[in-house]
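Left out: one protein chain. Kept in place: all the others.
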Amino acid sequence: MQRELLEQIERGETVLEARGITKTFPGVLANDGIDFAIKAGEIHAILGENGAGKTTLMNILFGLYQPDEGQILIGGQPVQFRSPLDAIDLGIGMVHQNRKLVLAHTVIENIILGHPNAGTIMNLRRTGAEIEELCQRYGFSLDLKAKVWQLSEGEKQVVEILKALYRGAKVLILDEPTSALAPPETKKLLGSIEAMARDELAIVPFITHKLPIVLGISDRVTVLRNGRVTARLRTADVTEKSLAKEMVGREVIFRLERARVEAGAPVLRVENLNARSDKGFLALKDISFSVREGEIFGIAGISGNGQQELAEILAGLRKVEGGQVLFDESDITSSTALKRWHMGMGYIPSERVAVGSIGDFSLTENVAMNYYFDRDFCRRGLVDYGKLRRLTEELISEYDVAAPGHETKAKNLSGGNLQKLILARVLSRKPRLIIANLPTQGLDVGATEFVRNKLMEAKKEKAGILLISEDLDEVLSLSDRVAPIYEGEFMDIIPGDEVQRESVGAMMAGSRPEELQT
Amino acid sequence: MWEFLARSLEASTIFTFAGLGELIGQRSGILNVGIEGVMLFGATLGFMAAQSTESYAIGFLVAIAIGGLLGLLHGFFSITLGGDQVVSGMGIWILGFGLTTYIGMPFTGPLGLPRIPTILGVSPLFYIGVVLVVITWFVLSKTSLGLRIRSVGENPSVAEVSGVSIAKTRYLCVTVSGMLMGLAGAIYSLDYNPVWNYNFLMGWGFIALALVFFSMWNPIILLGGSLLFGTLWQLSLNPQLVLPGLLSRYIWRTVPFIITLGVLLLMSTKWFRTKWGAAKPEALGEPYEKG
Partner (left out) sequence: MTIGSYSVRLEKRTLLRSWEAALISILAIVLALVLFSLIFILAGINPLVAYQEIFSYAFANRFGLPLVINRFIFLLLCTSAFIIPYRAGLWNIGMTGQLYMGSLGAFGVLMALGGKESISAELNPFVLIPLMLVAAAIGGAVIGAIAGVLKGRFNINEIVVTMILNFIAYWLVAYMIKEGGAFMNPGGRGESFELPPSVYAPLLGDIPFTIFLALGLALLLYFVFAKTRLGYEIKAHGHSPAAARYSGISPLGISFLTFALGGAIAGLAGYHYFAAVPGVYKIARNYGYFGDLAFYGIICGLISQGNPLAAIPITLLFGGLSVGGRFVQGKLHMSFGVDYALLGVLMISLVAFQFFYRYRIIWTKIAKESPDVGVSG
């Protein structure tokens, strides 16, 4: 019934409008009177930091939340979404950052799940043909019979886009569409987005960084800060710097001053490391490198190229297929994780909630995770909780962790504060080798700055640091040596002074250094 | 010898029904470790009803009804209340074990009804079981309903944004699941061994649970597993057929259980593990919370 609303909209007319959207959560005013409108055939980006209200607005537009005040209009008619189902029926499609796909099923099965026209007995051939047609139209290439877990990040995103399109979406909301993509895949995606816009679909990408993307394809930009719209701009009128300023409200420093420290002997040496991933294929192929005292060795790459496996091997959480790991020249290849903590290795895991902390434990008990075995805190089998409490309080204040007290449960901390606690816990042991796996992922600008500074401090105290990050700028600004990783191999190992941003980016996507010497 | 095989098939029928029930529930993401409890209720109430009314049909219907009811109960705890599914399942088992001991006591003894007529020497329920297995396989892999069920079991949040009602799908599965388990219990007490005694199921519900894991959630493999175990069980009751006089009959009774353990161990080998890990419904046992 309401579908016809969308059928009649032509290029240039407003297809989706939000007026005065306000939404409050306990203690937080997430969206404050937001107005926003998008026309058919337009690409309109919404920009904002974490905590600016982007996610809330996105979820409201998609029907996951209901606004406390304000209206949503489609084709000029006010509508109400009781659930995402209503939004889908009205032609709003969403492509999520954390892929909402059933990994074990095939591409086709994911696309037709819950589709009203699926029929009682699935007609996979007809559906397949229809989807192929969509692929042709927008330049997607995909094996429809493949299981989704086998696809790359970019391909998974295409599946979600196809799913929305197959259900007749006329407005596509994209959540951080390029954050998990390598540069060549990004280019392809942007091409498809432009094709869809030419076909009179309206595209709304929601973006935190990757400002160049915004500049690349959008027609207009709306900036959110602290829950309000602070700027409505035409992309033609802005630059990367002016956009960043709008987002943050102040001049943003893109490059950190890299501290100059005399690097010493290698703390960590890895020789010819080979390892398998959980799915059985070879995740690391003959990796060799070393990390010296007082040095930050940065591994730059898109997640899924072997970094997680490498971090786990070094931390003692995964077995190797072949090769050696040497810590201060002694072979620890088969040493337990506990032994490595004793020897002076510290691991900051990428999954702070699932691995790095225990939600139901108090902050003191969380700090105990890296201290329960420490001879100073545990004598004759008895844990000195009093001493641990005092340590926790010191750490909370030194690292500025916002929490009522050491008895607070870790699950009540925000992401940034939890990461600070984990950092405090690991760094306070003064480890000689620090493995930092995606240490600033999901953190806002303030927390990110804090974490990077702490790593710099540790480096000045002669620790060796292995930094794994997806954020190219972060790796480049912090590292003394950079190794781009692709499909389990180090493409090259480049000293910090000689690094060129474009070539590192290309190597992360698979280009060999020889190919780049033009 | 034929008698032995026929009885093996009849024993396997019980594993098939109970296992199929659990498989359907598990594919939708609900784990029920209390299969034995549902079976005990179905067996006991079915027995009581059949004996009192002298009607097999009523006995089976009562068993199916009580099984469905227990399935709904488990569903209520697991889906609506979002509780720990293991606790709920164990609750149903102990409830079954405790209550049926008490209410069934006056009925201890033989059923006293003429046996259900056989087809080709085997109970008709065996054939029904095979048909149900095929139907289940077809529904799960070829229909939209099946896709919805599987998606709910793999990744409920995805299913939800695609327009599938998690609650409805899971309730449907868990109720059908309970009905099949109740029926399995009644098959035991009305057809396979029509004598009531307290706790007479002797662990079959737990073997059925192990079978579901072993089957990698594939109904056809489940059928194969049931046939194997039915035969094993008959063997343990009649060891003289294969190895006369070798061991005490008590030791023979442990054989099906030891083999179950062996099978579980086999499943943990690397080869099996990667296939099994891939087949396991991702969201099995986890309560779903919206948004």
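By letter and in written order, the chains are A and B; residue numbering begins at 1 in each of them.
Here is the rule we go by: a residue touches a chain if its C-beta (ideal position, glycine included) is under 8 Å from a C-beta of that chain, and two chains touch if they have at least 3 such contacts.
Being a predicted model, the structure only gives us computed values, none of them experimental.
Put simply, the missing chain touches A, B once the whole complex is considered. From the options B:Phe126, B:Tyr188 or B:Phe213, the residue with contact to the chain not on display is B:Phe213. Remark: the omitted chain is touched by one listed residue; of A:Val355, A:Met456 or A:Ile493 this is A:Val355.
Screening A:Val28, A:Ala129, A:Leu338 or A:Ala402 against the full complex identifies A:Leu338 as the residue touching the chain left out. Check B:Thr136, B:Asn193, B:Thr231 or B:Thr260 against the missing chain and you find that the one touching it is B:Thr260. Note that of A:Leu103, A:Leu134, A:Met369 or A:Met456, the residue touching the chain absent from this view is A:Met369.
In the full complex, chain B makes contact with the omitted chain through residues 33, 77, 81-84, 86-88, 90-92, 94-99, 101-103, 105-106, 198-199, 202-203, 206-207, 209-210, 213, 248, 250-251, 253-254, 257-258, 260-261, 264-265, 267-268. Touching residues on chain A toward the chain that is not drawn are 315-317, 336-341, 347, 349, 351, 354-361, 365, 368-370, 372-373, 378, 381-383, 385, 409, 412.
Assume only the chains that are shown with their structure count from here on.
Averaged Cα coordinates give chain A a centre that lies 43 Å from the centre of chain B.
Those residues of chain B that touch chain A in the complex are listed here as 142-145, 147-148, 150-151, 154-155, 157-164, 274, 278, 282, 291. If you check the complex, the residues on chain A that touch chain B are 64-65, 84-85, 88, 94, 100-105, 109-110, 112-116, 118-122, 163, 279-280.
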